[in-house]
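First the structure, then my questions, so here it is.
Note that one protein chain is taken out, while the other chains of the complex remain in position.
The chains carry the letters A, B and C, assigned in the order they are written, with residues numbered from 1 in each.
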Amino acid sequence: MTRAFWLTDQPLSIDETVRHVTRPEAGAVNTFIGTVREFTEGKRTLQLEYQAYIPMAEKKLQQIGEEIQARYGNAEVAICHRLGRLQISDIAVVIAVSTPHRNDAFEASRYAIERIKEIVPIWKKEYWEGGEEWIGDQLETQPYPSGGPGKEDMV
Amino acid sequence: MTRAFWLTDQPLSIDETVRHVTRPEAGAVNTFIGTVREFTEGKRTLQLEYQAYIPMAEKKLQQIGEEIQARYGNAEVAICHRLGRLQISDIAVVIAVSTPHRNDAFEASRYAIERIKEIVPIWKKEYWEGGEEWIGDQLETQPYPSGGPGKEDMV
Amino acid sequence: MSKILFFAGLQERLGAEALELQWKGKTIAELRQTLKHEYSLETIDAAMVAINEEFASDTAVVQEDDTVAFIPPVSGG
Partner (left out) sequence: MSKILFFAGLQERLGAEALELQWKGKTIAELRQTLKHEYSLETIDAAMVAINEEFASDTAVVQEDDTVAFIPPVSGG
């Protein structure tokens, strides 16, 4: 099988990601797709930038796949994440999980996105109309202002 | 928007289905994909045939979309289902739901597949090595032997 | 006339996709009995019924030009 956990600066294909996990013994595939949302708590996002610690991030995605196989037994997982500049509605992440029965596919896919937000070294920077900011909270609810762009803060 | 609930005898595209629900205010898309599984309780499936009461099935898929919008508020839904002969690993159904946040996307997609198995007039016939049978149980666990192929039963 | 539609196993057992019957003013329950006994559709009791593409109960009365469909337990998805 080709590499099932990868980062890329090219547009992501859901069909391609799902092909990694399609197999005769699995009747159910769940996919989670994260897209760039225009409004977050009333603030308008213009674009996003994703940065990663690439070799570690790919390892951690693979680790999530192994955790899922340990928890759900017969499960195949593929995860790809986009890097670089993204526009509104672009796909940032695709997770695909195949299992023999659908309940496990839903649960495992949910598990994967929660774990990505915990352990995979990928960061996004939001560009708003009035500024930009590295987002640092795993739950996507609290901005993490360390990396604000104010020139007076730069070394 | 083009028709978001449809039946077809042509191969299904996940990317195309997801495009129906992608929009600036939604950051999460969940898709459920049902594929043809080779083994069910130890029995080997050779191929499947799907039949539908087409106009009613499309109406009922649309009704499921409306039920989801009523339950989850800001949700867009697209569902397509394949008809005719399918081979192992072919995609039988694609459900895509977009919501602003991921929890609703997972729940709504789960709701959609359960409702499809309750109210949408689509039937599958399994072809095994030793015979064929219309499957009639919504939970996919008990075969419904009314439509067995025995010639002595035919009118 | 009323059009009566059959699917899946019922269609195979009947050997036809549809029947045309004069059923105006009579109930779905009566139709079931007729189909069971005169057309040997023993499993029709497991099927739901739709009139004009909406689910209907056994007490519903068929109107002129209605399309009645027998819906065996579904198995899509």
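Simple rule for what comes next: a contact is a pair of C-beta atoms (placed from the backbone, for glycine too) under 8 Å apart; a residue touches a chain by one contact, two chains touch by 3 or more.
Since the model is a prediction, treat every value here as computed from it, not as a measurement.
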Mind giving the shown chains that are in contact with the missing chain?
A
Selected from A:14, A:77, A:93 or A:108 as touching the chain missing from the view
A:93
Per the definition of touch given earlier, which of A:68, A:96 or A:113 contacts the omitted chain?
A:113
Omitted-chain footprint on chain A covers residues 34, 50-53, 55-57, 59, 81, 92-93, 113, 116-125, 134-138, 140, 144, 146-149, 153-155
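By definition in this document, only the chains that are shown with their structure count from here on.
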Per-chain Cα mean versus the mean over all protein Cα atoms: which chain has them closest together?
B
Inter-centroid spacing, chain B versus chain A (mean Cα positions, whole Å)
26
Counting only residues that touch at least two other chains, what does the list for chain B look like?
34, 113
Chain C touches at least 2 other chains through residues none
